[in-house]
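All protein chains but one are shown in place.
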Amino acid sequence: MYTLANPGAGQKSVELMRALVYHGPGKKSVDEHAMPKISSPSDAIVKMVKTTICGTDLHILKGDVATCEPGRILGHEGIGIVHEVGSAVAAFKTGDRVLVSCISACGTCEYCRRGIYSHCTTGGWILGNEIDGTQAEYVRTPHADTSLYKIPAGVDAEALVMLSDIFPTSFECGVLNGKVQPGNTVAIVGSGPIGLAALLTAQFYSPARIIMIDSDANRLAVAKKLGATDTIDNTDGKAAEKLMKLTDGRGVDTAIEAVGVPATFVLCEDIVAPGGMIANIGVHGEKVDLHLERLWSQNIAITTRLVDTAATPMLLRTVVSGKVDPKQLITHHFTFEHIMDAYETFGNAARTKALKVIIEF
Amino acid sequence: MYTLANPGAGQKSVELMRALVYHGPGKKSVDEHAMPKISSPSDAIVKMVKTTICGTDLHILKGDVATCEPGRILGHEGIGIVHEVGSAVAAFKTGDRVLVSCISACGTCEYCRRGIYSHCTTGGWILGNEIDGTQAEYVRTPHADTSLYKIPAGVDAEALVMLSDIFPTSFECGVLNGKVQPGNTVAIVGSGPIGLAALLTAQFYSPARIIMIDSDANRLAVAKKLGATDTIDNTDGKAAEKLMKLTDGRGVDTAIEAVGVPATFVLCEDIVAPGGMIANIGVHGEKVDLHLERLWSQNIAITTRLVDTAATPMLLRTVVSGKVDPKQLITHHFTFEHIMDAYETFGNAARTKALKVIIEF
Amino acid sequence: MYTLANPGAGQKSVELMRALVYHGPGKKSVDEHAMPKISSPSDAIVKMVKTTICGTDLHILKGDVATCEPGRILGHEGIGIVHEVGSAVAAFKTGDRVLVSCISACGTCEYCRRGIYSHCTTGGWILGNEIDGTQAEYVRTPHADTSLYKIPAGVDAEALVMLSDIFPTSFECGVLNGKVQPGNTVAIVGSGPIGLAALLTAQFYSPARIIMIDSDANRLAVAKKLGATDTIDNTDGKAAEKLMKLTDGRGVDTAIEAVGVPATFVLCEDIVAPGGMIANIGVHGEKVDLHLERLWSQNIAITTRLVDTAATPMLLRTVVSGKVDPKQLITHHFTFEHIMDAYETFGNAARTKALKVIIEF
Partner (left out) sequence: MYTLANPGAGQKSVELMRALVYHGPGKKSVDEHAMPKISSPSDAIVKMVKTTICGTDLHILKGDVATCEPGRILGHEGIGIVHEVGSAVAAFKTGDRVLVSCISACGTCEYCRRGIYSHCTTGGWILGNEIDGTQAEYVRTPHADTSLYKIPAGVDAEALVMLSDIFPTSFECGVLNGKVQPGNTVAIVGSGPIGLAALLTAQFYSPARIIMIDSDANRLAVAKKLGATDTIDNTDGKAAEKLMKLTDGRGVDTAIEAVGVPATFVLCEDIVAPGGMIANIGVHGEKVDLHLERLWSQNIAITTRLVDTAATPMLLRTVVSGKVDPKQLITHHFTFEHIMDAYETFGNAARTKALKVIIEF
């Protein structure tokens, strides 16, 4: 934060900060931008310490997210320090070290009362989408009491950047919705950051097998290191066939879709056992074929979910107690000065082998 | 049952009975057929008293059910009297009045132990499909201990014919899977016998609204009489629009699909509220479009299920205690002599206004 | 509300109202009391329209509730009109007709996020206990957004007084915790207002039998009228024996304790079937014997719960849709001038046959 030097006559002094701003499809830049201000009693202003880039930011930059308009500061993840709080904020005060949730939740509307924070009538996924986000020196976080989390003492704060979005997303949409159980067989289709976070958090429930499916040999190798019992290279498109062989023709109890294209969803349909679950995490851009002519009698369930971050407190406890180490997904570090490089690296993951990149202020 | 008169030289005396036999697409006849015999210690032979015709029987007659081969006696519903039991049958004896479940379940395989009787490795829906069925004077019922139910004293037995298939199907696949709850809003797409049975059993959970959708004015009128709070005539294909108006743009907590064609499934996708359920009952012959480009973020679940009849004991208690009267779905009665007429009547429901037809032996 | 006439020199004008104030064990009076004021941005001030008396108020007056100190305005139930709101209240504005919940919930603490509003770290049951309550012309309601409910148009508002406490208490602690299911057998021990509210809301789930147990013939007669399938008079202390006879020695799937003394809890232990539930609603003043020497192997669950009012939105919908009529529990009406008579009537229920009494401002 800094004050515009030498404001012209009649100009008010304006506090400025640096921010990564979306300027329409294909266009982004680091700009000087006005500082955010408290606009509701339940707001907080957080000084960002570390942030990251999400696959969704890339979607926005392609112009795929209609709700995000040019001029928007991107980013919905990160950790920081509370800079200022509104009069109704009870749980936080200036100086608190906090995790910023990607979901803003009022805690009181019909959906919030049901734990469906993602559909909060005055919140949901708005950060870096409908309001300015976290890829900036400061961010305004609405509904601060239900949308920030104190960083526990003694924990490696950088790891918690993974708890803004990717870990709750993979855990809630994939693992919880997929009802992963001890002794069960799980397939995760897609071994990118989201699939790998599902792999890590699925292990909370001790399934007998976790079979990772992808076409990128490097990512499958990472998956093996992070706990996959089996990997299937789908370069030849024969993953379903291979998986059925691996499972003696039985299929899987839980198929987690972590890509977001029709072919990977249909693959889940092909490998789910009777009585099983298909848990979709992927952000889909088009409809998919649902083969009800076969599945109507298979006693399966298919779930979709925008992350609610309702599980964030639970995830925090698993990190603090060492049950999982989210830092395993972090491959690159940049300072904010080099955020354009960070985008370049993250956006070319096949080549750079990037999973999650950290951007430090 | 009767014995073939004057068997030729060298012929054994053969006990015969009358049965409705499938002879390939479009062909059926009432034939003289050999009596069934106990072939496993857990079998029972049941003398049928009343049976009925299911929409699935019509599917078989169209040639749509590959597992059902010509020569098969049709039917998987009905009540009867135990005629003979195998040496391992513990719960039933000759003379017991019983309900025949459409699902045969061993009770011991992996699927049965999980309550997924429909996928019993030596059972499931086999009656009138892979083995001879109930549209005959006698039927062999495998796994009798887990597949027959004693008819309680004092209950109108005819009503229980509805508990062989249609009531557990609508209740398990529609109401239970759809998680109908007190105060919730439910839509049932399809007001045929299956949809109406869902309407009746959904009321066990006191939803605030049950909105029936169909294009047949008579069936909607029946629905209104049986407890629908609202009906929507979809003749103009604008059911989704009308429903959203009825619910102030909110949609429904539970959408039950009770038809089995792509358009009605997509209608369910169009009307389900965030956090809601789509419970499929319909038997589908082709794939459907799943609009994940919109639904991926809607926190919904879609379920499919072949009826398990796991809820049959619960349903029996609701009938005995007068919580529901399944006879409301019975519109016509025939003697077995006129079973071809029964098929004619049931197969032309739009004209005859038939819901379920009873065939008495 | 009115202003103190002729304040002495140097006195500020003080706004006063009438209120029922607790003055220590056995003592209460209608006093002039200072008007409540907004003290936190999330507070509202509600002008009361109707309130009622709870059994817990009688407990306080006996000196049994240590948290309630002399000088406290009693009452935690009622309907009113929003008079003023704090700056952070988003869901309500002056003039809104509202239901006041007996539980104040911040919506954001660990317990509130889990739906355990009763243990809200800055709320819970505080109204008419740790802070002034609703038996007054005005009341301050903390955490207004999560603790008030708009009164829907077209509904009889008086009925909703039952939704402040007694209905959610009986439904959540008794019916939901007791897992009442279609076709099941339920016993409710205690046919006072709480037991009767459990009887009414248990019917949302269509149990086959609801057996009410009490020693008051009048209350059992009311129970019969409100839907009990069986009643047992326990004047002779032989209720367990009678119930086992009624259920052919099987016992009940759900036993709801709605009295709060050792004998009635042990009765629940005596009648619960293997696999069954004991759901405690009663406020207990002493320990009870838990017969684990018999129950350890019976696969039962025992639940306790201070009402969370998490189910209040659901209950509102059941009332609006006519699934239940809470007014059936209202036996007497008083104006606030006669609140001492109201206490007299409610406190002598065996003689007056009072269930719930309404007090109107």
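So that you can tell them apart, the chains are marked A, B and C in the order they are listed, and the count of residues begins at 1 in each.
Following the convention adopted for this analysis, contacts are C-beta pairs under 8 Å (C-beta built on N, C-alpha and C of every residue); 3 or more make two chains touch, one makes a residue touch a chain.
The structure displayed is predicted, hence computed values, not measured ones.
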Practice prompt. Pick out which of C:Pro36, C:Gly195 or C:Gly282 touches the chain that's been left out of the picture.
Written response: C:Gly282
Item to complete: Sort through C:Ser29, C:Asn299, C:Thr335 or C:Asn348 and give me the one touching the missing partner chain.
Response: C:Asn299
Worksheet item: Given the full complex, what residues of subunit B touch the hidden partner chain?
Response: 40-42, 86-88, 90-91, 106-110, 112-113, 115, 122, 145-146, 310, 313
Discussion item. To test your reading of the contact rule: which positions on subunit A touch the chain that is missing from view?
Written reply: 181-184, 203-206, 208-209, 229, 313-318, 320-321, 323-324
Worksheet, complete the sentence: Listed in rising order, the subunit C residues that touch the chain left out are 111, 114, 116, 118-119, 177, 260, 265, 274-275, 280, 282-293, 295-306, 308
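The definition used in the following text is that only the chains that are shown with their structure count from here on.
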Worksheet item: Which two chains have the most C-beta pairs in contact?
Response: A-B
Worksheet item: So, what's the distance in Å between the C-alpha centres of subunit C and subunit A?
Response: 42
Item to complete: Going through subunit A residue by residue, note those that touch at least 2 other chains and give them in order.
Response: none
